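Excluded from the complex is one protein chain; the other protein chains are retained at their positions.
Chain naming follows the written order as A and B, and within any one chain the residues start at number 1.
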Amino acid sequence: MSALRKLFRFHGGVKPDYHKHASTRQPIAGTPIPAELVIPLHQSIGGPPRPLVQAGERVLKGQRIGDADGNVSSAVHASTSGTVTAVEMRRMPHTSGLSALCVVIKPDGRDEWIARQSFDFRNASPTETRDYLRDAGVVGLGGAVFPSHLKLNAGKQGRLDTLVLNGAECEPFITCDDVLMRERGEAILKGAAIMREMLAAGRVLIGIEDNKPEAIAAMMAAARAAGDDAIQVVAVPTRYPAGGAKQLIRVLTGIEVPHGERSTDYGVQCFNVGTAYATHDAIALGQPLISRIVTVAGNVGQARNYEVLFGTPMRDLIAPCAPLPDSDRVIMGGPMMGFRMPGDDVPVVKATNCVLVGSDALFPPPPPEMSCIRCGECAKVCPSDLQPFEMYWFARARLFGKAQEYHLFDCIECGCCAYVCPSRIPLVDYYRFAKSEIWAREVEKEAADQARDRYEFRLLREEREKQEKAAKLAAKTAAGREKAAAALAEAEKPARTPEEEAKHALIAAALERAKAQKERAHPENTSNLSPEQQAEIAAIEARRAEIREQAKPHLRADD
Amino acid sequence: MHNSPYFLKPASVRSVMLRVLLALLPGIAAYVWFFGAAVLVQIALASVTALLAEAAMLKLRGKPLMLYLGDGSALVTAWLIALTFPPIAPWWLTVIGVLAAIVVAKHLYGGLGQNPFNPAMVAFALMIVAYPSLMSQWPAVGFTDFAPQLNAIFGPRQLDAITMATPLDALRTALHTEEARATVAGVLGSSASFGNIGGKGWEWVAAGYFLGGLYLLQQRIITWHMPAAFLLTLLVISGAFAAFDPGHFAGPSFHLFTGGAMLGAFFIVTDPVSGCTTPRGKLFFAAGIGLLTWIIRAFGAYPDGIAFAVLLMNIAAPLIDMNTQPPVFGHKDKRGSAK
Partner (left out) sequence: MALGAIVLGGALGYAAVRFRVEGDPLVEKIDAILPQTQCGQCGYPGCKPYAQAIAKGEAEINQCPPGGEEGIHKLADLLGREFKPLSAEHGIEKPKAVALIDEQTCIGCTLCIQACPVDAIVGAAKQMHTVIAGQCTGCELCLPPCPVNCISMEPIAESVESWKWKYPVFKLTPSRKEAA
């Protein structure tokens, strides 16, 4: 099933030490159900799901506890049966250390499933299948947690050339996809088959870095067993970040999908192997996404992969791995792109592919930053063909517009540039800083534009009210006789010339037009809505804006 | 605490600079062999001055001293100055040159990474304008006696015995003063300073630099673009003119193996800070230097034009960079490499 095929190269890339061996010596292990599960509602790109349960309620394993908010969102489920003890703000697995709404469950130990039923996607419309996957909480498990149902859409042509399964797993230390492919290749392929049908894809290419011979062999065996010639397992050269969705698509097909465009428009779609597995679970077994494989590695005596229920505190995972005494940090993800956690109490979520324990010995603090010598090393390794030092220069000077001109938003934050920089500049930190400033500014600008519109509308409304009052008053005065006479005298005094009259008419007409335009533009502001309705509309709008903002940074849809 | 990436490649500015210094050694060895040990004195003098000046400037600007002093960039500048100045130049010439490079060209512009001009070339240009005669007194090939050379550097100067015009200088003077009668072939044949390929002795020094350049290429400290574009331009244009009028224009081998051509190609033109960084930009930049060098050599008032050529192109570098941005991932349609 694996043919010798022409592979393509992506620009740049680096070869850090891989450290993958330690965690692949043993098979995937289960974890005991923890004493408390803290399940954040917002675990994917898109709108935060609405809680469906309240404190005191009993939930079953796989029961939906958070409902997708609109289509760009994804549901969350209870990972075991038990009692909801609270729906409250808890610390998130996020570098900021801030809290967000979580459902806290006290497991009852029975691990009792909801009624599970496979979903007959062949007899369902594509939209129904997508809705089903959204409600099953299936999101990209490569780390980007983009809702998968949004990507299972063949786009304009209604069919694709290639479905790429991403098993490259290029980040050092992480082996969760590796072991998943070794042990559960068959289910992955079944999931891929479902995806392929939904996308009407011609072929399936499974890209695996050639430093994982066992996984390649296992997947080849599974593909042989499946007996489908359209499925090909392809060993790709080991070079970080070959596992970036765009880089892998490039390596396998030669196609470069530009930033901000849909890969389906180029005839290809890419999913992580874990996502294919989860899709199979959801459709064939009727099991929503409630757990995933997580690598625990780094500064531990026994690195290993676990199948972990979402909501399990990271420390429960680390403890059996014998962390070394000098461990002082927990990183979610790998050493190149991972994020420091605020503590080891935060829960495992859908984005947690790896819990990396760190120490100063393992990840020494970088030597002090020096000036950029424009050596161009960073540009040589950038997989997005950027000029990192130029972006750095402008980000550092807070010239964000210029940084954007140098394609800041094409940067995938892979860290290659910072990895090679001889001046030890934390380049990616500058890009993260610049990006979040730019996003914040966009949010502010939108809010300001909205405020301006609302303010101008209010001025117009006040003016209209004034006019109405004036007109009423005028009518009244005209009715009174003496007053009418006085008014007549008044009217004659400033006797306007016809030109003036014409000018006034023109102005009036202009104002009328402007008003009409305003009202067309803001139908929700018409006063015949009840305040409640208005409030609701406004709240929804605000939320929409927020979702748009949140979705924007991630819409590159890396899986 | 720092953020990802948590892994960093064990590379530093210091290791880059040290390898550059290492790459200079073969050329220096040939230099000493043919022209005596005076150049070593100059290197030591320039190094000490550069380090002191660097330390003083860092202190003044409130920068962490050891961090930047240890980066080795001042040493590279110092060595390049010592290698481009005449080895028997009086000590103060070198000192002033180094001070000009470190204090003015480097730190007044904001220190390493911010200087728009190549510091060593600023020093060279400044000194050759200010002291044209001192900057043209070169030791004669073969006179490797150390004592008179040392005397020339530190003591009262008796130069006639040990100096000789550099090949470039000799050629230029001959062609300029004897106008119609002198031909390149005649001049080259007549003078002791011309060797088989380029200048006598100089060709070996150039070969040493070439070797060092190959090492830098192998270490991926420099890319092929700049040396190739520079040398090729020089080769093509000098070849063309020599073919067209061999009487008045020296051929490519002479141009490539005399003066600072090889040193320039691998060590000066390739200075990353003041040059271009995009691959195409590097080609334009170095080709521009090659062209200007040849023009200045052939028609200008100074014997070697690399310094001025480099400074002129330094000015153009940001503009070239801006207009040679390589296409970003996914935006390569114009070149047809994607979709």
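Quick note on the criterion: a residue touches a chain if its C-beta (ideal position, glycine included) is under 8 Å from a C-beta of that chain, and two chains touch if they have at least 3 such contacts.
What you are looking at is a predicted structure, and each value in this text was computed from that prediction instead of being measured.
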### Summary
Residues of chain A touching the missing chain are 42, 92, 94, 96, 98-100, 368-369, 396-398, 426, 429-430, 432-433, 435-437, 440, 443-444, 447-452, 454-460, 463, 466-467, 470-471, 474-475, 478, 487-488, 490-491, 496, 501, 503-505, 507-508, 510-511, 514, 525, 531-532, 534-535, 538-539, 541-542, 545-546, 549-550
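Just so it is clear, only the chains that are shown with their structure count from here on.
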## Note on the structure
Whole-Å distance, C-alpha centre of chain A to that of chain B, is 52
### Query
Considering the complex alone, what residue numbers of chain B touch chain A?
1-9, 11-13, 15-16, 64, 67-68, 71, 73, 111-114, 223, 272-273, 275, 277-278, 325-332, 337-339
### Task
Show which residues of chain A lie in contact with chain B when the two form their complex.
10-11, 14, 16-17, 95, 172, 246, 250, 254-259, 261, 266, 329, 331, 333-340, 358, 362-363, 365-368, 370-377, 379, 383-387, 389, 406-407, 410, 415, 418-424, 426, 428-429, 432
